[in-house]
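Structure in structure tokens, see below.
Removed from the display is one protein chain of the complex; every other protein chain stays in position.
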Amino acid sequence: MADTLAQARHDLAIANRIVSHEGIIDAFGHVSMRHPTKPDRYLISYSRSPEVVEASDIYEYTLGSELVTPLPKGIRGYGELVIHGEIYKARPDVNAVAHHHGMAILPFCNTGAELKALYHMGAQIGSKVPFWDSRDEFGDTCLLVLKPEEGRSLAKALGPHWLVLMRRHGATVAGRTLQELVFRTIYSYRNAELQLLTQAQGMALSPLTAGEAKLAMERNLEPRPQARAWEYWSVRLKKAGEFPKASRAGKRAKAKR
Amino acid sequence: MADTLAQARHDLAIANRIVSHEGIIDAFGHVSMRHPTKPDRYLISYSRSPEVVEASDIYEYTLGSELVTPLPKGIRGYGELVIHGEIYKARPDVNAVAHHHGMAILPFCNTGAELKALYHMGAQIGSKVPFWDSRDEFGDTCLLVLKPEEGRSLAKALGPHWLVLMRRHGATVAGRTLQELVFRTIYSYRNAELQLLTQAQGMALSPLTAGEAKLAMERNLEPRPQARAWEYWSVRLKKAGEFPKASRAGKRAKAKR
Amino acid sequence: MADTLAQARHDLAIANRIVSHEGIIDAFGHVSMRHPTKPDRYLISYSRSPEVVEASDIYEYTLGSELVTPLPKGIRGYGELVIHGEIYKARPDVNAVAHHHGMAILPFCNTGAELKALYHMGAQIGSKVPFWDSRDEFGDTCLLVLKPEEGRSLAKALGPHWLVLMRRHGATVAGRTLQELVFRTIYSYRNAELQLLTQAQGMALSPLTAGEAKLAMERNLEPRPQARAWEYWSVRLKKAGEFPKASRAGKRAKAKR
Partner (left out) sequence: MADTLAQARHDLAIANRIVSHEGIIDAFGHVSMRHPTKPDRYLISYSRSPEVVEASDIYEYTLGSELVTPLPKGIRGYGELVIHGEIYKARPDVNAVAHHHGMAILPFCNTGAELKALYHMGAQIGSKVPFWDSRDEFGDTCLLVLKPEEGRSLAKALGPHWLVLMRRHGATVAGRTLQELVFRTIYSYRNAELQLLTQAQGMALSPLTAGEAKLAMERNLEPRPQARAWEYWSVRLKKAGEFPKASRAGKRAKAKR
């Protein structure tokens, strides 16, 4: 079980770096996963940019977003932990969460224009992308999701969906597994890029039908395309010298498998 | 003949990596070529991202898209093999095929707007770019071309042309040689980028005349520009450390020439 | 105190390289800071591109933009020093200044369209972004800010704000600290990118309210996000092999702390 946890932290470090390396997360944003053996806990880095996260930076939180053991001196947790904790509470089927301010998603977050699935990979956005505006319930804030009630409100807006846009702020993405989360974060982002490119032409959009969207999302989440994409992103990290170091515990776990 | 095959697999690995490195193919998409000595066979990687394909990943298929010898345990073929097999069947003059979802081509694939040759290199799109919509014949699908009848329908839509757009999905490109295919894939993509940039200005397009398009396409496919472009893309792969390893058989073939 | 100065020059070299590496400054543009112990002096490189500035390239100027000691033979100072000197004179609260011609800010500099904070990070532009047109007071010039009276006019236009757009030329950014300056330069630029992307859709913008903008700017300037962003940009410089060499004096200073 220690090894399962070590592997989870290593995988989470990889996931943090993939979404950074593929151009979606910059200095800010964060990626978490539910604890692999304790469903009432989640794992997330201390307050560092996802691009530089190591397995050893990752700590354990309760679903109330309280640290299980205190952080070492001199480091602090992310400010917006409640995004993660409140979604894990509300959605037992969700095992990984990412929050980002990627440039191509922001025009939709600002204007409220609806995201639509425009190609098979874009089906990852799900059948509906809800919209959350902190101003509706909380008035003028710094726009960050800092208080438990803000996190709960966002989780409620997400509802049974997989992606929620946050007005004048960014996006939060959910997945049943860490791989699915990374896949959805990247391809919902590519679909946003495509929608921007298409709309800039003044062209009329041709979204997928509900039936196509459902079939395409299911197909994309099958093991073969999931494994292929994960290999691709991992190799790209390795070639760039950005693959996270395996912790000793992680190496042991790997050797045993 | 063993050496010819080894060389073909090495060249095909290079082609896979060039279209990835030049920004057109990401995790998905695939590139194949007809077998160099058996015209009723084609060569294609097992299901891996083109950016990481090695010569040793490439297997032999019949034109019915059946494996000639089984794949090693643990790996699987691409899901959309019939795109390749059905085009090779329908078009004896085609010896290489690429399928991709490059971002700049997708707005055309989504809206159905017509691609037009806007500069001499863009003449590679051919005199006409047909459009195929899986919905017309097959209704709601996951949009992938998985069944033989879907592949045949796509090949029929391609007809005598060199590029076919697939609604809400991507593009399929054909070439008489592997080098021509890579050249066409890249420059039809650049022409799409140009058309997007131009249309975003609300400017009126000035396409090539039919005469210009024909002369420019022929000129671009002469040995000198073809060799020059192939050298350029290969050197760029090498500088990035992405050139595929030469197989031992490939090295022997090279030494003999 | 010598060590404080050495550390300041090292930090200023890092700042120069960060804004270059993040894509905002090219061959031209410059970054300065007020002298750490003599508030009537400022530090800036000799006339080199910020991407290549080393600590040892940085010299001391009076607020009248006169060199404190002559430059070595063969090198010259920047032409637009008065931008820096006149802002330090007019604004005792400003301790760092950047001037750039980043591509995403230039459409606003050309047309006079108003920059608006469109997401929480964009709050860094401040409550108002004044506009300065050299033509108003000085008629036809080469557009550079070369004369003291031009620098004074620009500093007056900046007023109590943090960013001033210069018509047909570029932007000048101010910060209370060097880190704040880098942060504001980068995130005001990202906000400009976002505004361009959004406007290109013909979508209506939803700017932050004045209250949101104030709260978001303050939050972003707290030590935790500032440290996190600085670590991120520094690590990126290091990974690219672009982190400036520590001078011997700088190393001593570091060892002592």
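The first chain written gets the first letter, and so on, giving A, B and C; residue counts start at 1 in each chain.
Note that in this section a residue touches a chain if its C-beta (ideal position, glycine included) is under 8 Å from a C-beta of that chain, and two chains touch if they have at least 3 such contacts.
As the structure is a computational prediction, the values presented were derived from the model and not from experiment.
Shown chains touched by the hidden one, complex as a whole: B, C. Of the listed positions C:Gly64, C:Pro107, C:Gly159 or C:Gly211, the one in contact with the omitted chain in the full complex is C:Pro107. Interface note: of C:Ala90, C:Ala200 or C:Val235, the residue touching the hidden chain in the full complex is C:Ala200. Residues of chain B that touch the chain left out of the display are 118-121, 190, 193-194, 197-198, 200-209, 211-212, 215-216, 218-219, 224-225, 228-229, 231-233, 235-236, 239. In the full complex, the hidden chain is touched by chain C at residues 26-28, 47-49, 51-52, 76, 79, 101, 103-104, 106-107, 109-113, 135, 139-144, 167-170, 196, 199-200, 202, 241-242.
The working rule: only the chains that are shown with their structure count from here on.
In terms of inter-chain touching, the protein chains here are arranged end to end in an open line. Using the average of C-alpha coordinates as each chain's centre, B ends up farthest from chain C. In terms of Cα centroid distance from the overall Cα mean, chain A ranks first. Chain geometry summary: the mean Cα position of chain A and that of chain B are 33 Å apart. Centres computed as Cα averages put chain B at a distance of 46 Å from chain C.
Within chain B, the positions touching two or more other chains are listed as 200.
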